[in-house]
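With one protein chain withheld, the remaining protein chains of the complex are depicted in position.
Our next item is chain A:
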């Protein structure tokens, strides 16, 4: 069982309640595909990913970024049992999508950078720690059903 402090709960709820899921999702996935180009292996059907501009302008990337962020919402709303809430998603990523779990950390790091840029000085070290702890719990839950 993950223990959350009051500060951590409030921080996560606050960040996500104010977040533009479409925009942040788009930017985070774009950044991931540019900074870690091998992650493009999972998006062969997305068409033009030849360079940073193409990736940023690709509507399939934008749409999928939003899908991923909305998936995070499940964890925001079930902070006391993220493991159970993500059981199906974990099976999906393992059995159907065959995503190497190392990639979850790469996307999480890009999401952290995007949120940091948006919040500026509001993304204090304590807020960063809470946000990264949340993402680590999500990653652990997503990896749980792999075998």
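Here is the rule we go by: a residue touches a chain if its C-beta (ideal position, glycine included) is under 8 Å from a C-beta of that chain, and two chains touch if they have at least 3 such contacts; residues count from 1.
As a convention for this text, contacts and distances are computed from a predicted model.
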- Query: One chain of this complex is not shown here; going by its UniProt record, which of these names is it: "Globin domain-containing protein", "TBC1 domain family member 19", "AP complex subunit sigma" or "Cytochrome c oxidase subunit 6C"?
  - Reply: "Globin domain-containing protein"
- Message: For the chain not shown, which residue from A:40, A:78, A:94 or A:112 touches it across the whole complex?
- Response: A:112
- Query: Of the residues in chain A, which ones touch the absent chain?
  - Reply: 30-31, 34-35, 52, 55-56, 109, 112-114, 116-121, 123, 125-126, 128-129, 132
